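One chain of protein is taken out of this complex; the other chains stay put.
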Amino acid sequence: MSDNVDMTPRIPRRKFLKRAGLAAAGLTLGAAGLAACGDPTSTSATSATTAASGSNAGTTAAGVTAAGASTTKQFSGELRLLQWVSFVPAADEEFKRQADEWGKKNNVKVTIEAIPGNEVQPKTVAAIEAKAGPDIIQMDYNWPWLYETALVDMSKEYNDLKTKFGGFFPFLEGNSVVNGTPRAIPYCVVPGAWVYRKSWFKEVGADKFPETWDQFLDVGKKLKAANHPMLQTMGQTFGDSPGMWYSFLWEHGGKEVMEDGKTVAINSPETLAAVEKAVTIYNNVFTPDVLAWDDNSNNKAFLAEQISATLNGASIYLTSKKQNAPFANDLAHAIQPAGPQGRAATQLNKTHAVMGYSKNVDAARDFVNWIMQPDQYNKWLEAGGAYSIYSLKSYDSNPVYTKDPNLTVFKETIQYGRNVGWPGPPSQAASQAFSKYLIVNMFAAAAKGKAPKDAIADTEAELNKIYNPNKK
Amino acid sequence: MAQAQPTLHIVRGSRWGYRAQRIFFFWVPMLFFLVVLLFPFYWMLITSFKTDRELYYDRKANPFLVSSPTLEQYLYLFEKSSFTQWLLNTVIISVASTTLSLTCGVLAGYALARLRFKGASALAIGIFVTYLVPQTLLFLPLQDVVRGFQLYDTPFALIFTYPTFLIPFCTWLLMGYFKSIPQELEEAALMDGASRFIAMWRIALPLAVPGILSAGIFAFTLSWNEFLYALIFLSSSAQKTIPVGITSELFRADAPSYGQIMAAAILGSVPVAIAYAFLVEYYVAGLSAGSVKG
Partner (left out) sequence: MAVQPQRLEEAYRPSALTRLRSFLDREAVFAWIILTPALLILALFIAYPFVLGIWLSLTDKRASVPGNFIGIENFIKDVQDTIFQKTVVNTFVYTAVATVFKLILGLALALLMNQPFRGKNLVRAFVLLPWIVPTVLSTVAWQWMFDPSYSVLNWTLKNWLGWSGAFPSWLGDPFLALCCVIAVNIWRGVPFFAISLLAGLQTVSLELYEASAIDGANPAQRFWHITLPTIRPVLTIVTLFSVVWTFADFQLVYVLTRGGPLNSTQLFATYAYDTALRGGQIGLGASIALFMFPILAVVVFIIQRSLRREAH
């Protein structure tokens, strides 16, 4: 209804904002912040305010006044947001603080609920089925593809943010824009890098972290013999496991599907090489524990000084610093070793989706947009201590990424980010294959003794069921 | 229950031989059972009194003892988690679903045990069969039903679904109980002109109190312990029950948090343990009546 009325003024405004965004790119982040505040983002904003604040945005103080007016929109009721328990408690606290701030300002009771990462998906499905539950869900990877019809169209906020803040990373676009419609606002990326104990590596004659998987194998053997193994999960868990094994597959030239997103391509000599290599690594570098590990296990094992290296977010480093662990200064980070095809990375990303069943959609949209604005977003990034990488490119200048030289590597990994299901386009099928952990299990099954060829053939059959459900 | 037990006079041989036999064939296996069955509880308890430092960093010390006991894990639960809320929810849900089930169960059990009507025996079998329908069989369609009644994420989602396994159980147990009460008293009351309801309410029910008690304890512990429905039909933190709250909100990501988890597990077990300690006789009677005598 009001959407239709709104439609007419919205288009020219967006055009204007594009230009404003270009102008803002030359300005400092602070100025961009003003522009951001000056933008009336709510659907309830009248066209009059839109024109007024639009023309002033980013240039005069009137923009700020308009911002004051536009943030006291008529919201009420409650808002519930479901997210994972992040690995950096300080970031969760800042997020909650922001939620409170927004809630007070807008007269809405905001509740943030954090549950273990592996629980978020079942809870999401249960909520969608029940047509009730959290108003906003912080989703992983490309879940918006799985739950497309249950999510609110976020075009307006998405496009505004995109124009104002230098755009989203391409793989994030792929994950959130479903069949042409943005269904979620990418919040951040949680990249992985290898965290390792410098002294233990020195003991086996390695001055730095291996650059290739062959070197990884050599060093890994020695470390295992020295009882300081490098370990990485092969279990069914949301972050670390796909982060390792999709990347490993791609780095060896393997892929689950062709560019058309239909022809299953897992059964290839490249995949075979990758699986065989993984088996060798499992047998010579790892221990069987990795099959049962979830995302927390490597953090625990590392902090218990049982392992010398693991692929993880910055959380191990941050926690050991916070707890003043005796080995905190012995840690360093390194980028994932390269395979024959260079480097690739499945990046765990978080994206905020507003649920269609929500009774408070407008408030939810406003909140999701509000936390992306510089005043909030920069603070949240800083609280996370470089654990999370921004989703919008103009936040690159946040000082948190340059403050600690030990953490700069995480930002580098972004350039290798790929969508699940690469090189096919993002799709529901790719998401399904991901949710069933098919790629991870292919490696794990071979590690547990299944002939690599058979493990690949099984995976091929499963992938075919997903990508070509009607072909018998 | 507590009749004379068959005392086994195992071959008496010498006194010494008897002793040795008693040790090897009785005390050793008994001790083995006790240690294995009870160790996890000891471990929960001891973990809950340790500091995080002792749990995760002090790797040399004997883990079976506490070096510097602390209540910090318990304090955390009350100060920084919603544990109190979960406790309250669990109590409310357990009491409400038990009351509802017991009411239905007493009435149905009485009808099936005492009254003659067509289809009584078929109905009794039907109710017994539903007792054996596991929660895991129906949780997906039940989700749709819960949505239909708009009960999702409210305590009523559990208060109305728990009776699906509590009512059959209570009915079955109480049926057995009512059958064991002599009918003459009720018949006399009916002869005197009392209505059937009065006969049931004033005569049969007071006599069935022990059975009702044991069914009640059972139903209470079963709802206290339920996990799957609570996991699926509840969503917000403020609605969760203890088992779901512990598994979904106490596991931290950045560091292990077993101290708090064990403290919560202890506190979550205490109410059922107490309920049962006071009423152990009824419980055991119910256990054997409910499962065995039928």
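General remarks:
Letters are used for the chains, namely A and B, taken in the order the chains are written, and counting of residues starts over at 1 for each.
As a convention for this text, a contact is a pair of C-beta atoms (placed from the backbone, for glycine too) under 8 Å apart; a residue touches a chain by one contact, two chains touch by 3 or more.
Quick caveat, the model's predicted, so the values are computed rather than measured.
Among B:Thr70, B:Thr164 or B:Ser236, the one in contact with the hidden chain is B:Thr164.
Here the missing chain is touched by one residue of A:Ala90, A:Leu217, A:Ala273 or A:Leu291, and it is A:Leu291. The chain that is not drawn here is touched, among residues B:Arg15, B:Lys80 or B:Lys118, by B:Lys118.
Interface residues of chain A facing the missing partner chain: 118, 121-122, 124-126, 128-129, 146-150, 234-236, 287-293, 297, 300-301, 304, 306, 432, 435-436, 441, 444-445, 448, 458, 461-462, 465.
Touching residues on chain B toward the chain that is not drawn are 1, 3-10, 26, 29-30, 33-34, 36-38, 40-41, 43-44, 47, 55-56, 63-64, 100, 103-105, 107-108, 110-112, 115-118, 120, 123, 125, 127-130, 132-142, 144-145, 160-161, 163-164, 167-168, 171, 192-197, 200, 221, 224-225, 227-228, 232, 242-243, 246-247, 256, 258, 261-262, 264-265, 268-269, 272-273, 276-277, 280, 283-284, 287-288, 291-292, 294.
Heads up, the rule we're going with is that only the chains that are shown with their structure count from here on.
Each chain gets one centre point, the mean of its Cα atoms, and the points for chain A and chain B are 42 Å apart. Within the complex formed with chain B, the residues of chain A that make contact are 80, 82, 84-89, 111, 113-117, 119, 123, 126-127, 129-134, 295-296, 299-300, 303-304, 315, 318-319, 323. Taken in their complex, chain B has these residues touching chain A: 56, 59, 143-144, 146-147, 150, 152-153, 232-233, 235-238, 248-249, 251-256.
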